[in-house]
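Note that this complex is displayed minus one protein chain, with the remaining chains in position.
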Amino acid sequence: MLRDITLGQFFPGSTVVHRLDPRTKIMMVVVYIAALFNAKSWVSYGVVLAFLVFSIAVSRIRLSAMLRGLKPIVFIVVLTSLLNLLYARGEDVIAHWWIFTITRQGVKAAILMAARLIMLVMGTFMLTYTTSPIMLTYGLELLMNPLKKLKVPVHELAMMMSMALRLIPTLIEETDKIMSAQKARGAEFDTGNLIEKAKAMLPVLVPLFLSSFRRADELATAMEARCYHGGEGRTRLNVLKFARRDYLAFAAGLLLLAAVIVLARLGL
Amino acid sequence: MDEPILKIEKLSHVYSPGTPFETTALRDVDLEIYKGEILGIIGHTGSGKSTLIQHLNALIKPTSGRILLNGHDINESKQSVREVRSRVGLVFQYPEYQLFEETVKKDIAFGPRNMKLPQEEIDRRVMEAARFCGVEEELLDRAPFDLSGGQKRRVAIAGVIAMMPEVLVLDEPMAGLDPRGREEIMENILAYHNETGAAIVIVTHSMEEAARHAGRMAVLEHGTVAMSGTPEEVFSHGEQLRQMGLATPVMTDVADKLCKLGVKLAGTVYTVEQMVDALMALEGGRRDAS
Partner (left out) sequence: MDNTVIKIDDLTFFYTPDDEDTVPEDVLSGVSLEIGQGSFVAVLGHNGSGKSTLARHLNALLLPKGGTVTVFGMDTKDEELMLEIRRRVGMVFQNPDNQIVSNVVEEDVAFAPENLGVPTPEIRQRVDEALKTVGMYKYRTHAPHLLSGGQKQRIAIAGVLAMRPKCVVFDEPTAMLDPQGRRDVMKIIGRMKNELGSTVILITHHMEEAALADRVVVMSDGKLVMDGPPREIFTHVEELEALGLTVPGTVKLMWELRRRGLDVPLSTLTVDECAAALADHFGK
């Protein structure tokens, strides 16, 4: 149930994908998404998919973990493809029933839309699954560094994000525990109408809220005790340096984007 | 002995079956809980204790096997699940973190309210549960978050006792408290046990506490019941318990050492009181001899 939410989860490993510089991976995800949104045809989708499958294979992330991560978006995928299926315009009518008309173009749009959403989510998972949150935020911090000149508190933002990512698994566990404890007192979360269900969540949300505050407070104290004093003068255990593999990987990403754009120009 | 109130039959539980994360938490567990007894469940982290107790009120469903409450399968229907939730009360670890209402009174009433009892009955049970747990009347209208740690813990336990369960299951009820706080909680639990005759199941790391109050103990190891019986029986296997990474009561350790040093005591000793008695008997014999 709640354990299925894999947001912020990281699967440690030592594959090439894991060892890539987080900055490379962040930029590659951006390029990948750009390619995905420029893909219009079966062929270009196929190229992007091949790229994704290749990265997953190299990273040795289990397919089951990938699929589990998709669970929360199943509803959105189904809904958007249904809408596409029913409302896309086209001439080649396959079926007609009441006010609904299904066309060949509709079927194509539905499949491609579902593929796009799934590939979008899987691509971003590749980033979070193979990059530790600390490295991820470190990468973001470095990429955003130019913004410091505009007085954007880059380090603080990055630290906040990494703490949030750190607390997610703990809070998920906590939510499970509180829900069980209230069920043991006879609470029911799956009966009644929407308002009753919302009301039933109160006994979970209040303790969860309080415990998040308590945890955040204790964590802040522990960080202070370990000499945390902002980003000034901080060094790093793992210093980021672009290696050959980063240039190669990024080049591959750009090649993907170029290929998709060329294919689109060719009308494919 | 009487018919057991709760009977666990061949219970197995597997988490995330069919995935790479598959783990067997419980394997063929048979255990009975009798009316009016105090059962201590011992085992180190990961031995399956908390999975086991969450089966007792149908929070977790068995992968195989069943749990019978007075002879009826608790997972039989929605109705039976609802029923077992109030008849088998479960107090989680650090239960004070589940308090949520504006007042202590309302929080204790949460369980009875979910049972859809009439208002007078709810009020009566709140007062009764507060009394069992030593929650003074003037605290009832206070916000639970204003109380001390020990008080919060007692309010949380009162919230479960207010459902008047026939079996009260507590997971590490004394964890993190100072010695006096520990003693108070134990007294509250015993008061409920003595006055209502409810069966008590205490999950604990502390052999001392289990030894002092439990009439029967079950030791869990790798998801199976490795040992069960009276404390005498269980603690007579001191070496085996230590091998499982469990701490034997200090008095058992002293007795074992004494035995090695040539001083034999009669019977199994696991509390200070027993040790004093055993040694005074020895002293008596010695005095008579000289």
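A and B are the chain letters, set down in written order, and residue numbers restart from 1 in every chain.
As a working rule, a residue touches a chain if its C-beta (ideal position, glycine included) is under 8 Å from a C-beta of that chain, and two chains touch if they have at least 3 such contacts.
Because the structure is predicted, anything quoted here is derived from the model rather than measured.
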item	value
Chains shown that the absent chain touches, full complex	A, B
Selected residue (touches chain absent from view) among B:G65, B:G134, B:G181 or B:G229	B:G181
Option touching the unshown chain, where B:V81, B:M227 or B:L258 are the choices	B:L258
Touch residues of chain A, complete complex, unshown partner	8, 10, 12, 132-135, 162-163, 165-166, 169-170, 173, 214-215, 218-219, 221-229, 233-239
Where the unshown chain meets chain B, residue by residue	44-46, 148-150, 175-181, 205, 208, 245-247, 249-251, 253-254, 257-258, 260-263, 272, 275-276, 279-280, 282-283, 286
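We adopt the following convention: only the chains that are shown with their structure count from here on.
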item	value
Euclidean distance of C-alpha centroids - chain A vs chain B, Å	42
Residues on chain B engaged by chain A in the complex (per definition of touch)	19-20, 54, 57, 59, 82, 85-86, 89-92, 95, 97-100, 110-111, 114-115, 145, 159-160, 163
In the complex with chain B, residue positions of chain A that touch it	62, 64-65, 68, 177-178, 180-188, 202-203, 206-207, 210-211
